[in-house]
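Single-structure report; data block below.
Here is chain A:
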Amino acid sequence: MAIPIEWYLVLSAFLFVIGAAGVLMRRNLFIVLFSIELMMNAVNINLVGFSRLHENLIGQNFVLFTMTVAAAEAAIGLAIVTALYRNRRTLMVDMFDVMKG
Partner candidate 1 sequence: MEFGFAEQIGFRALSLLTFLPSLGALIMVLFMRGRPSAYKAAALVASLATFALSVFMLTAFDTSTAAFQFQENFVWIENFGINYRMGVDGISMLMVLLTTFLSVIAIIGSWNYVKDRELAFFASLLVLETGMIGVFTSMDLFLFYVFWEVQLIPMYFIIGIWGGARRIYAATKFFLYTFAGSVLMLVAMLAVVWWYGKESGALTFDILTLQNAGFPSDLQFWGFLAFFVAFAIKVPMFPVHTWLPDAHVEAPTAGSVILAGVLLKMGVYGMIRFCIGFFPEATVNAVPYVMVLSVIAIVYGAAVSLVQPDMKKLVAYSSVSHMGFVTAGLFTFNLQGIEGSVLQMVNHGILTGALFQMVGFFYERTHTREIKDYGGMARPLPIAAAFFSLFVLGSLGLPGLNGFVGEFLILIGLFQYMKVFAVVASLGIILGAAYLLWMYERTMFGELTNQKWLSLKDLNAREILTLAPLAAMSVVIGVWPGPFLEMLHAPSLEIIAKVEPFMAQKQSLVQMASAFLGGF
Partner candidate 2 sequence: MTPQDLIPIIPELILVLAGLLVLVVEPFLKADKTANVAIALTALLISGAAAVGLSGREQAAFTDMIVLNDYAVFFKVLFAAAGALTVLMSPRYLEASGRHMGEYYALILFAVVGMDLMAASRDLIAFYVGLELMAVSSYLLAGFLRYQVRSNEAAMKYFLTGAFASAITLYGISLVYGMAGTTNYEQVGATLLAGGDGLGVALATALVLVGMGFKVSMAPFHMWTPDVYQGAPTPVAAFFSVGPKAAGFAAMLMVFLTVFEVSRSTWSVLFIVLAVLTMFVGNAFALTQKNIKRMLAYSSIAHVGYLLAGLGALGRAGTDYFAGEAVLFYLAAYTFMNLGAFGILAYLKTQQPATFSYSLAEFAGLGRRSPWAAVLMGLFMFSLTGMPGTAGFVGKFYLFSSVVKADLAWLAVIAVLFSAVSAYYYLRVIVYMFFREPEVEYATKEPISGPLAASLALSAAAVVVIGLLPSWVLDAAQASFGNFFG
């Protein structure tokens, strides 16, 4: 195998942590959704890398499912965004704190 598995893992770690940082730092709901996609992509990189390493296709199959899930989540996320925006006219995440304590 040409590319060491660690390379994938390191790249994935970068994307994962960046995605996580995005989720945690950004106020804009959209960017947060983007960041979650980044995290899932990081996982995909892992899976693909491992799939190559182990020379089986489980990882690649798995990636298909995560992508499906990501798509469904994106759809639902956007639906929620729409509903929220209609009701509150904002998408800044920290504005939604009616319930607390």
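Basically, a residue touches a chain if its C-beta (ideal position, glycine included) is under 8 Å from a C-beta of that chain, and two chains touch if they have at least 3 such contacts; residues count from 1.
How were these candidates chosen? In short, all candidates are chains of the complex that A comes from, given by their letters.
What you see is a predicted model, and the numbers here were worked out from it, not measured in a lab.
When the candidates 1 or 2 are screened for touch with chain A in this complex, the one that qualifies is 2.
Across the complex, chain A meets candidate 2 through its residues 5, 9, 12, 16, 19-20, 23, 29, 32, 36, 39-40, 42-43, 46-47, 49-50, 53-54, 56, 58-59, 61-62, 65-66, 69, 72-73, 76-77, 80-81, 83-84, 87-88, 93, 96, 98-101.
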